[in-house]
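One structure is given below, represented as structure tokens, and several questions about it will come after.
A protein chain is absent from this complex, but the other protein chains hold their places.
== chain A ==
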Amino acid sequence: MKIMLVDDSRTMRNIQKNVLAQLGYSDIVEAADGQEALKVAEAEKPELILLDWNMPKLDGLGFLKEFRGANKTTPVIMVTTEAEKARVVEAIKAGVNNYVIKPFTPELLQTRINETLEKKAA
């Protein structure tokens, strides 16, 4: 399964890559902002996206709205510091499938990834 990590922090992408490796996923593509993510998504067709919110050029919500215009099915997990209820609701309305608030434990991220993929498979 190809997974796309979208985060302007390479540190966070590396941490997420380590968690994915523990789950057995190694086919990873990366983007550092929403604009780059749109291009990578078009070229690589990822089957799961982990998406930061606050990024330069185009933020995660902007990416999601544009991405969902053409793709309704690929699951997207928002991984962000944005923890307020209003922000979570905004992200869900825009089409996010699951939500992880930073800081997170590897176990929590693993749980969210697994439950998102199980829902997709159901």
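What we mean here is this: a residue touches a chain if its C-beta (ideal position, glycine included) is under 8 Å from a C-beta of that chain, and two chains touch if they have at least 3 such contacts; residues count from 1.
Just so it is clear, contacts and distances are computed from a predicted model.
Not shown: a single chain whose UniProt protein name, out of "Cytochrome c biogenesis protein", "Carbon monoxide dehydrogenase", "Chemotaxis protein CheX" or "Amino acid ABC transporter permease", is "Chemotaxis protein CheX".
When the omitted chain is restored, the residue from A:43, A:70 or A:86 that touches it is A:86. Touch with the hidden chain on the side of chain A covers residues 8-12, 14-15, 54-56, 80-84, 86, 101-105.
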